[in-house]
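A single protein chain has been removed from this complex, and every other one stays in its place.
Coming up: chain A.
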Amino acid sequence: MVKEEEDSSNRPDNTAFTQQRLPAWQPILSAGIVIPGFVLIGLAFIGIGVGLFLTSRDIQVLEMDYTGADGSSPCSVCYNLADKNCVCTMSFSIDSLIKGPVFFYYGLTNYFQNQRRYGVSRDDKQLYGDTSNFASPNSECAPYQYISNVPIVPCGSVANSMFNDTFELFKNVNGQSLPVPLDGKGIAWWTDYNVKFQNPNVTPLINAFNGTVRPPFWSKNVYELDTTDASNNGFINQDFLVWMRRAALPDFRKLYRRITDGDYSAGLPAGNYSLKIHYNYPVNGFGGKKKVVFSNVSWMGGKNEFLGIAYLVIGSLCVVMSVVMLIVYAKFKFPEDN
């Protein structure tokens, strides 16, 4: 009962796609690719690792704890913050030149800038200079949203808890303390300074803050952060920007200043230095530590021994694996091929 004329109107299209015949590359994990691949990756990693390790070793880092939790520290007098404007001085010496540019960091430990509630407690629109949010800050700023119904600017926990220790560095030359110039420009992200944070478009700046109050923890208003330089005042104050960029981990350091000017453009020469610390920021309540760090950087940033070592380890493991695989391959595969 075969029909004479075969009607094929329903016949599916004969395309490579519908017939699942698309040309395709079908890689196989063959020994010829995998074993040399492992050797190559291994050697490459070892090479990079050696490079990283050597680079990192050249970087000089000077780190000092000034918390004052133990009595021997010069700042122990300030630890409990008994009196306001407590000042302590730490002396240290550098044996050999720290090549410039040298970066001056402050560090905090056990400090949870990455807490979720902390992180959301800010008003980006306010910080963007939107004055409508001056009058009614974002509700996520609570409890630093209003003080007795007066809006706080800048609101929120992040701004409120801004780090307010300040440092002065002196080089002791022949009994004289010569101040080392510290450069506070360009320590924040370009986008933070130019895009994300904006002062309200009001002159003088102070007028924009009428009817607002500064965060309770602050001793100065935000428009008084740097009265000497309008481009470093208000929301675009670089120290403020650095603080507002919250850290990912509870132990962090933030860039405080750069030492690039004048005699120190080549670095911090060997000698005795003293660091005058205006100790304002309490850490005793939560057992945190404060430190200062002087460090220079290479093309790949600051000192980072882990990266180099990790590359070396992984590279060597790859090479070892390739040997193991070669042995296994030789033992199990060759007889079968014959």
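Simple rule for what comes next: contacts are C-beta pairs under 8 Å (C-beta built on N, C-alpha and C of every residue); 3 or more make two chains touch, one makes a residue touch a chain; residues count from 1.
The working rule: contacts and distances are computed from a predicted model.
A chain of the complex is left out here; the name its UniProt entry carries, from "Radial spoke head 6 homolog A", "Phospholipid-transporting ATPase", "glutathione transferase" or "Collectrin, amino acid transport regulator", is "Phospholipid-transporting ATPase".
When the whole complex is considered, the residue among A:77, A:182 or A:247 that touches the unshown chain is A:247. Although one chain is not drawn, its touching partners on chain A can still be listed: residues 1-3, 6-14, 18-20, 22-31, 34, 38, 41, 45, 48, 52, 101, 103, 105, 110-119, 121, 124-125, 128, 130, 138, 142-143, 157, 160-161, 186-192, 195-196, 245-255, 258, 282, 285-287, 295, 297-304, 306-307, 310-311, 314, 317-318, 321, 324-325, 328-329, 332-333.
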